[in-house]
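One structure below.
For this depiction, one protein chain was excluded, whereas all remaining protein chains were kept in their positions.
Our next item is chain A:
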Amino acid sequence: MNQQLLINFVYVLAATLFIFGLKQLSHPSSARRGNLLSALGMLLAIVITLLDKSIVSFEWIAISMVCGALVGGFAARKVAMTSMPELVSLFNGIGGLASSAIAIVALLANPSPFVAAVSVLALLIGNVTFSGSLVAWAKLSEKISGRPLLFSGQKYANALLIVMMLAAAVATVVYPLQPQWLWALVALSLLMGILVVLPIGGADMPVVISLLNSYSGLAACAAGFALENNLLIVAGALVGASGIILTNIMCKAMNRSLSHVLLSGFQDVVKSTL
């Protein structure tokens, strides 16, 4: 119990550091310090989590963390300044995939209705973030055309996909021990992410990445509900909420309407007369 208390106390500290970090990140003079504060909070939280009693073996943790840190650190150091936004998009997608992997384990380990429901939510949002971010990355780095990709009947296809996805989600919550529904949900949500981002033009990608970033926060938040982890909920909600605000600010700065950017795949194509 004492250990649990200590862990949660440090979590409070980490959450405070995240809040101050984000606050300072939004002012030019203190931005760099803000980023370091939030990194310090993350480090504290990771170190204290290793004291958790449910961790019985450390080999795989050590191996995965070292490999992850090497890959992430190397990519972040080597990337050219101009391609930083697409790297952020890639990192964001990877984070979303991590949340959805957690959700799958949480669901299989404890198929109670509440855990199943929040896990399904984390899985859905995490997967949409992953595949959406990959498309955004491909568009920004010009691996695929940056032009909006539209096909006729797209809005019907999207509507059908949403219905199928919701059905698979409900089926997964009701029958958590029948994995075919889970895998159907995984496939459908990945497809959803692709179809949501494809119709959006390359120039709008920063807004999309910011929005997907907000989603990955929400995915972490939902995973926090599944694992009953306070800090996951707090940090995820902070990123989710501030991400939405930032997306809105970015839209205004670019003279765009958020709903127009988001719903590109759900509208009939409007051709400019100019």
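Details
The definition used in the following text is that contacts are C-beta pairs under 8 Å (C-beta built on N, C-alpha and C of every residue); 3 or more make two chains touch, one makes a residue touch a chain; residues count from 1.
Methods note: contacts and distances are computed from a predicted model.
UniProt records the chain missing from this view under the protein name "proton-translocating NAD(P)(+) transhydrogenase", selected from "Carnitine transport ATP-binding protein OpuCA", "Glycine--tRNA ligase alpha subunit", "proton-translocating NAD(P)(+) transhydrogenase" or "Sugar ABC transporter permease".
Interface note for the absent chain: among A:L6, A:A109, A:L177 or A:A203, the touching residue is A:A109. Remark: the omitted chain is touched by one listed residue; of A:L188, A:L238 or A:V261 this is A:L238.
Among the residues A:L134, A:A169 or A:M250, only A:M250 touches the chain that is left out of the figure.
Looking at chain A, the residues touching the absent chain are 15, 18-19, 21-23, 25-28, 31-32, 34-36, 38-39, 42, 45-46, 49-50, 52, 54-58, 60-61, 63-65, 67-69, 71-73, 75-77, 79, 81, 84-85, 87-88, 91-92, 94-95, 97-99, 101-102, 104-106, 108-109, 114, 206, 209-210, 213-214, 216-217, 219-221, 223-246, 249-250, 253.
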